[in-house]
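For this view, one protein chain was removed and the others were kept in their places.
So, chain A:
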């Protein structure tokens, strides 16, 4: 299975023979670690999720943030004691708020919170799961004074929110150093999202919103350290989705997110993650701007100019070519990618594509040994014929044969692919 936690990446191979001193140190660390683990397990076995256990999980997770069961113990501690009230099904809250439990008809079960054995826990498919379960557990309500006055209950609610807010903030702080040290650890990211989901379930929307807003800063910080970290990109997407949602009284952030891709691309043209994000944002961006045909065309012109300039500097960069392909798909596959070329005529498409092919041919004057240029020319020329519903003419055919020859010469690793193309398009000399 695809779980990379715990595997060694990029650590130099050293002699695996340890000195006596190293062995002794290892044994000490093991003893300390296992003692901590034993303490947590003893509490769990007794069904205890007290503050003391919570403190132990902090220690253990600092030593080993990959230990997912301990993150779960920490959640159970919060649900069963620290938070102001348990939520029905709160142990099963989805990271995504889009889920609804009503569609399920699977086995019923008892309350999710603070049961002593993980073995009997219900899965999210159970009726207690999902985010609609935000009403207080009756058992919890019964612990508040009988028939409280209005002011009392308002004060109680305010105190509860203060308590929950403080826990949520403290948990977010706890995970920061762990994330900085293990930025690719799935479990930390997922725990953090769970805490944020608690903010939605337990705090007033305006208060929860302020918590979520700060997460954009974290995503930017993590992407500043590693521009391609797909955990951080995914986290950013999720945070933005939530901030845009009605739950957090939000509105579209597509302009700001698009500007963010600009910023990331300007820092590093080779950042495909940013180009990818751009490709996903553009359709929404144009719709929300209410862009008419002319505006869409102008937008495409600007994107093409930008990527062409970039290709002039770095024609060997795959990231740039992939984005260029995305733009070209808007011309040749409008049924899948209509955003920028919705009302283009066939003549428009042909004119644009022809111009791109000519521009790429000009690249050859400066770079005659970059295989991606020949690959682009080959592909786009075939697209052109496809658009015009015709076979390549004599000149094009000669070009295709020549470019394929260059590809074989410059990129023999992929000879099997070049051979397939040669056969498919009848280009054998």
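A few points about this structure:
In the analysis below, a contact is a pair of C-beta atoms (placed from the backbone, for glycine too) under 8 Å apart; a residue touches a chain by one contact, two chains touch by 3 or more; residues count from 1.
The definition used in the following text is that contacts and distances are computed from a predicted model.
Taking the options "Ras-related protein Rab-39B", "Growth hormone-regulated TBC protein 1", "Geranylgeranyl transferase type-2 subunit beta" or "All-trans retinoic acid-induced differentiation factor" in turn, only "Geranylgeranyl transferase type-2 subunit beta" matches the UniProt protein name of the chain that is not displayed. Among the residues A:329, A:350 or A:385, only A:329 touches the chain that is left out of the figure. In the complete complex, the hidden chain is touched by one of A:58, A:251 or A:318, namely A:318. The residue touching the chain not shown here, chosen from A:49, A:83, A:174 or A:194, is A:194. The missing chain, though absent from the display, is touched by one residue of A:54, A:186 or A:258; that residue is A:186. Within the complete assembly, residues 1-14, 16, 23, 26-27, 29-30, 33-34, 37, 41, 63-64, 66-69, 72, 75, 91-96, 98-100, 103-104, 106-107, 112, 117-126, 129, 186, 190, 193-194, 228, 230, 233-234, 237, 270, 272-273, 276-277, 279-280, 317-319, 322, 325-326, 329, 336-337, 412-417, 420 of chain A touch the chain that is not shown.
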